[in-house]
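Apart from one protein chain that is not included, each protein chain of the complex appears where it belongs.
Showing chain A:
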Amino acid sequence: MTEVKKIVEKEVLMNGTQAVAYAAMYADVDVVAAYPIRPYTEVMDTISKLIADGELDAEFIVAEGEHGQFETVKHASLVGARTLVGSSGVGWLYAMEAIVVTATDRAPVVAIIGNRALDDPGAYGVEHNDALMVRDVGWLLAWVDTAQEAFDTTLIAYRVAEDQRVLLPVGISMDGGFLTHSEQIVRLPPKEIVKDFLPPYNRGKYLVHPDNPITVAPQVNEDWVMEIRRQHEEAMERARVVISEAYESFKKVFGRYPGSTGDIKMPENPFVEPFMIDDAEVVLIGMGTVSKPMKVAIKNMRKQGYKVGMLRIRWFRPFPTQDVIRYLSNARVVCVIDRDYSMGSPNRGGVVYHEIRSSLYDLDQRPKVLNFIGGLGGREITIQDVEKIIKIGYEHRDTPITKPVYWVGVRGDPW
């Protein structure tokens, strides 16, 4: 048991994007590159005001588009600047070339992704496919579900990304609208103690500097590719350890577990948030704010005798395979709610669903896995929807699965 300090936190009303901007200010970022697109934009609104008000001394660069925006922070990061960047939906994709090389060049950029449906049609609501586009290219990816968690995870992101065992970019995803535009009370710790948690950014031998003459990302022999990928994968694996250390350290320095606040208690696991899971026969899985109606529905259904729990994925990359196995091996049915879709995928389902199925495959006693595609483009997944999902899951405790994937509330399919 680590000793927990008593510190006084200030309570401020913030939405998810403001919380990220404040955390970046606490982290004393050096370079911010901005380009607007809803719903992430308020991160940049907020941080530009913090700079204008003299709260933060940083370069604020408005790029000519997302590609330039992400190139800017990549280069700044390589020369030792702590950076903040972000985007949403197709803006994030427009920067994809820069985003991919940010990971390959091992620049520990922190980006905030205000999840938004990919066009067409132009829609501002949440869908997770935008962030998931980078799931295979070496970014660490976290999903947060409250403004507090957005604040805390941003500080953690800098610490993990910049650790010399890792040096990888981090994407912090938050649901457009449901978190980017929703204000909740955030507990802000005293700014001075952040340095106890977050050391200065030090690239060591990888710093691009006249005193350290190196070149990053030259055009080299294509025969280097496999080795570079292999190293990258090792760094991804080391990140698991570094993430765990960061959460422990956060608790020590700030006196509470990341994401926890007065009313909201967070179980001490960096990668997943288990909820009422110990004796659960049916376990729901989701990422982001869908956990909120999920929890209410679970409490409601528990009162009616349903043994149901939840596992929220907090870090999607690296994927918490061991935690998934640990928490799900006793469940009889797992219901994965995907706010995304993988077109033409093996079971015609969502991305998270396939990752969960894959994680469980080697178990001798596998739970059944159902998939619920819902909330695409910002549509609601209501408490009633979740209660229905629980009932469907419960019905399959003893009956075989004939239909693995359901579309929640799509016009034209029965729901």
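We take it that contacts are C-beta pairs under 8 Å (C-beta built on N, C-alpha and C of every residue); 3 or more make two chains touch, one makes a residue touch a chain; residues count from 1.
Everything that follows uses one rule, which is that contacts and distances are computed from a predicted model.
K.L.:
Which of "Acetolactate synthase small subunit", "Nitrogenase iron-molybdenum cofactor biosynthesis protein NifE", "Oxalate oxidoreductase subunit delta" or "Methanogenesis marker 5 protein" is the UniProt protein name of the chain not shown?
P.N.:
"Oxalate oxidoreductase subunit delta"
K.L.:
Could you tell me which of A:Arg135, A:His181, A:Arg302 or A:Arg366 touches the chain that is not displayed?
P.N.:
Within the whole complex, the residue contacting the unshown chain is A:His181.
K.L.:
From the listed residues A:Tyr22, A:Tyr124 or A:Tyr327, report the one that touches the chain absent from this view.
P.N.:
Considering all chains, including the one not shown, the answer is A:Tyr124.
K.L.:
By the contact definition given up top, give the residues of chain A that touch the hidden chain.
P.N.:
Residues of chain A in contact with the hidden chain: 11, 13, 15, 38, 120-121, 124, 146, 177-178, 181-185, 261-264, 289-290, 292-293, 295-296, 299, 378-380, 382-383, 410-413.
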